[in-house]
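Report on the following structure.
Only one protein chain is missing; all other protein chains are in place.
After this line comes subunit A, so read on.
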Amino acid sequence: MPGTSQHLMRRRAVVAETRHLLFSVGPGALWITLFLVLPSAYLMGVAFMTNGPYGLPQMPLTLDAFERLAGFGFLGWSPGNLYTLLRSLWQTLLSTTLVVIVAYPIAYYITTCRERWRPIMLLAVVVPSWTNQVIRTFGWMNLLAPGTPLSELAEGLGLIPPNMGLYPSNFAVTLGLVYNFLPFMVLPLYAAFEKLDGAQVEAAQDLYASPVRAFRHAVFPQTLPGLLAGIVLVAIPAFGMYVIPELLGGGKGMMLGNLVAMQFSGGSNWPLGAAGAILMLIATFIGLFAMRRIGKRLGGGEEVVI
């Protein structure tokens, strides 16, 4: 009967579509569920549990971990964790700003070079990041340690007290972060600059814009999507950075990432570590939201959607 065969065909189509979806989206969805959604849910659960004698979480549910994170301990309130949070925010802000300042002219300069040189110059920016991050950071330790030429130069200029060296310090952490994240800013900015038509800069000047205003109104808004993408790529990992402050910061350079890592290893307080991780997540979301607002206000238009 024709009705049945039509019904059958529709059924087959539905089955085919389901199979198609299952095979295309399925593995990704499974991966994300297994390795992102479930662990995150577990982490959130842990944050509300009690710290057991060996640092492992136990029932009952409590807000202890958040109180500890806010600085309330057995001996009353201490500002240590607050300082760590503020230091993380400051280091992120500072290093991201410096990365922008360094990367913007580099990206622009590469676009002004001859076409056949550009891939080589981009490669020069990217290649260092192919080396293990720990090894590169150890490299900086060697360069900045007390007694090295750089440290002695800084001493000679009176920038640091004698025999202190540039490492370990907050300065070394900032330097390490800027160095580490530079390629993540140069690449999206380069892509933005490359799309820019040089005639537009001339058109702006022709239309009574001074060089500064031509940059502000014709160039900068067009690089904004690249800039914001770069900031996201730099600021979020920098905020949670563990290796660089661990190796270059010494005791005074600790960031939130180190605080969290410590609770899961030496410090052995999983609920506190989980609470720290949640705090980082919230801070990141607030940061992203703020970026979106700023991007729109600066005239990035519809492209500025992160």
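Everything below uses one rule, namely that a contact is a pair of C-beta atoms (placed from the backbone, for glycine too) under 8 Å apart; a residue touches a chain by one contact, two chains touch by 3 or more; residues count from 1.
Note that in this section contacts and distances are computed from a predicted model.
S.K.: What is the protein name, per UniProt, of the chain that does not appear here: "Yip1-like protein", "Electron transfer flavoprotein subunit alpha", "Spermidine/putrescine import ATP-binding protein PotA" or "TonB-dependent receptor"?
M.R.: For the chain missing from the view, the UniProt record says "Spermidine/putrescine import ATP-binding protein PotA".
S.K.: Hey, which of A:218, A:241 or A:274 is the one touching the hidden chain?
M.R.: Checking the options A:218, A:241 or A:274, the one contacting the hidden chain is A:218.
S.K.: Touching the left-out chain: which of A:38, A:203 or A:286?
M.R.: Residue touching the absent chain, from the options given: A:203.
S.K.: When the complex is taken as a whole, what residues of subunit A touch the one chain not shown?
M.R.: Residues of subunit A in contact with the hidden chain: 197, 199-200, 202-210, 213-214, 217-218, 221-222, 299-301.
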